[in-house]
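The complex is shown incomplete by one protein chain, all other protein chains being positioned as in the whole.
Which chain is which? They are A, B, C, D and E, in the order written, and residues in each are numbered from 1.
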Amino acid sequence: MTSSEKGSSNNNAMSKPVEDFNAYRARMNERILEQDNLVIRRIFNIDTNAYREGALPVKTKELLGLVSSMVLRCDDCIRYHLIKCHENKITTEELFEVFAIANLVGGTIVIPHFRRAVEFWDALNEDEGT
Amino acid sequence: MTSSEKGSSNNNAMSKPVEDFNAYRARMNERILEQDNLVIRRIFNIDTNAYREGALPVKTKELLGLVSSMVLRCDDCIRYHLIKCHENKITTEELFEVFAIANLVGGTIVIPHFRRAVEFWDALNEDEGT
Amino acid sequence: MTSSEKGSSNNNAMSKPVEDFNAYRARMNERILEQDNLVIRRIFNIDTNAYREGALPVKTKELLGLVSSMVLRCDDCIRYHLIKCHENKITTEELFEVFAIANLVGGTIVIPHFRRAVEFWDALNEDEGT
Amino acid sequence: MTSSEKGSSNNNAMSKPVEDFNAYRARMNERILEQDNLVIRRIFNIDTNAYREGALPVKTKELLGLVSSMVLRCDDCIRYHLIKCHENKITTEELFEVFAIANLVGGTIVIPHFRRAVEFWDALNEDEGT
Amino acid sequence: MTSSEKGSSNNNAMSKPVEDFNAYRARMNERILEQDNLVIRRIFNIDTNAYREGALPVKTKELLGLVSSMVLRCDDCIRYHLIKCHENKITTEELFEVFAIANLVGGTIVIPHFRRAVEFWDALNEDEGT
Partner (left out) sequence: MTSSEKGSSNNNAMSKPVEDFNAYRARMNERILEQDNLVIRRIFNIDTNAYREGALPVKTKELLGLVSSMVLRCDDCIRYHLIKCHENKITTEELFEVFAIANLVGGTIVIPHFRRAVEFWDALNEDEGT
């Protein structure tokens, strides 16, 4: 269960899911890369490369990353791609068409992840509004 | 890790997992459906239909939904079907036979979800006792 | 791709999917158990126990095994449970309600397995008619 | 193992994977829909709707369906979306960028499905050349 | 999202992830086994047996359990095997080679679980240092 599911009463830890997500991700990536395992370094490196502009535009690639994360049901991967989708000016209407395909192909088992994804997306848009 | 795993000392946020689950689910479903994506609306709609009385009784269908959620390892889906199983007067003994099949077919990787399911089931029965 | 997908012209290898399935399964189980690995022997043994009459009837348990196999998308597991469902006089109408839940929870990714399941189910019923 | 993996010597059964795939799919879908299960009918119906032109173009949606099928590792679903990608004039270069994301997100476990996907894609292009 | 992801400011609930994990696991296992379901009892029993010294040493078996838990993406299963790896004196360098294979075979979808695994591993080593 995500931190955000616990209600919105606690406005300290709970009201900044995007910031918390980014901080934890950055801290642990740094910890992981300082270990100096060649295979892991390369996997992290390719990850940056695969979403670059190519025959397909960055925006399409981010949607591909998002839908993959949804059908494989990984909340943190979904959050990462939502941040990228937000940076790439994907609209909420476009996003829901990705969500629709994910829920259809992956089944209703995806719905709880879908709920958390929408909540995170709304948080991303609220942050922007501040 | 579920909120309930963090111990039972905090009797405010922790003692009402069923209520919290239902509130979050209702709130996010409303948010999702207000977006008006036809495919998503239809998936949500079918979901209500599939568990209705038919050639198979409602009780059997809820057990089918539960075992599917367990082998696919989705805590929130498990919780939803446990609530429905509780409403349909399924006994703890029957439930454990479903859990047994889920752990056997899905493997010991299901066990942590099984633990959380039992904890939620006990919370459902305690709520009733109040 | 299943053998049956390759058309029905070859009436030697193709026309007896049920028999072939059972023969291969029996032969390999025998080979596996002759190896005398205690953990494997016990897993095979529990498997027989879990589907016995208990608080839930055998028929319900077979449907639970079937729906689990479908959402986890294992053709041979589906076939095994279809044989058991057939032995337990489950009707085609009941079966399709299980398939409906499997396709809904597991998503359209389940459909190709659903097609092969229906084909095998029809073969089971044809064999009976002979 | 797909029929095409068994070598190319048999130029009867092996040389028309696309045609065989379509024939089996059409035949079994017809069989399934004649059963008249409402939930299943609706799932099949939504499936047609989800990939229609919307806020996102058809081409992008087909790529989303393809990448989902790859990370969930369903050969027949991959084949279906490859046919649709081919109809929508997706280039081999674009396709390989989708494959790259699928193999990266889904892991090397996807590679055998990737091999069969490339083989099917080449068959689609050969058919066209005839 | 794990409790530990919420930052390290709260030194009461957050600073003892290992202890909390063990306490919850022990409490729920006890609750589960008191239900007296034969199949479940046997599954729990086999679980203890499978990791015993055999043709393969305990250490190798724990690494097999760990890598399986990682590619199947079960945080609690990963934590359990990390505790066992720690007891069996596996080094951080060895562990990262297991993590590398898990991330490669299972894909980048494994990375969030990898982050949480490293965090838990560091907690295990800190506990020891106290």
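We adopt the following convention: a contact is a pair of C-beta atoms (placed from the backbone, for glycine too) under 8 Å apart; a residue touches a chain by one contact, two chains touch by 3 or more.
Here the structure is a predicted model, which is why all the values come from computation and not from measurement.
Which of E:Val18, E:Ile32 or E:Ile46 touches the hidden chain is settled by the complete complex: it is E:Ile46. The missing chain, though absent from the display, is touched by one residue of E:Leu63, E:Cys85 or E:Ala117; that residue is E:Leu63.
Residue-level contact of chain A with the missing chain is found at 38-39, 42-43, 46, 49-50. Not every partner is drawn; the one left out touches chain E at residues 46-47, 50-51, 54-56, 60-61, 63-65, 67-69, 71-72, 77, 91, 93-94, 96-98, 100-102, 104-106.
Touch with the hidden chain on the side of chain C covers residues 2-3, 13, 20, 23-25, 28-29, 31-32, 35, 37, 39-40, 43, 47, 68-69, 72, 74-77.
Operating definition for what follows: only the chains that are shown with their structure count from here on.
Chain centres here are C-alpha means, and the one lying farthest from chain D is E. A turn of 180° superposes the CA atoms of chain A on those of chain C, with the angle given to the nearest 5.
Taking each chain's centre as the average of its CA atoms, chain A and chain E sit 25 Å apart. Separation between the centroids of chain C and chain E, computed from CA atoms only, is 33 Å. Separation between the centroids of chain A and chain D, computed from CA atoms only, is 26 Å.
Residue positions 46, 50, 71, 93, 96-97, 100-101, 103-106, 108-109 of chain C each touch two or more of the other chains.
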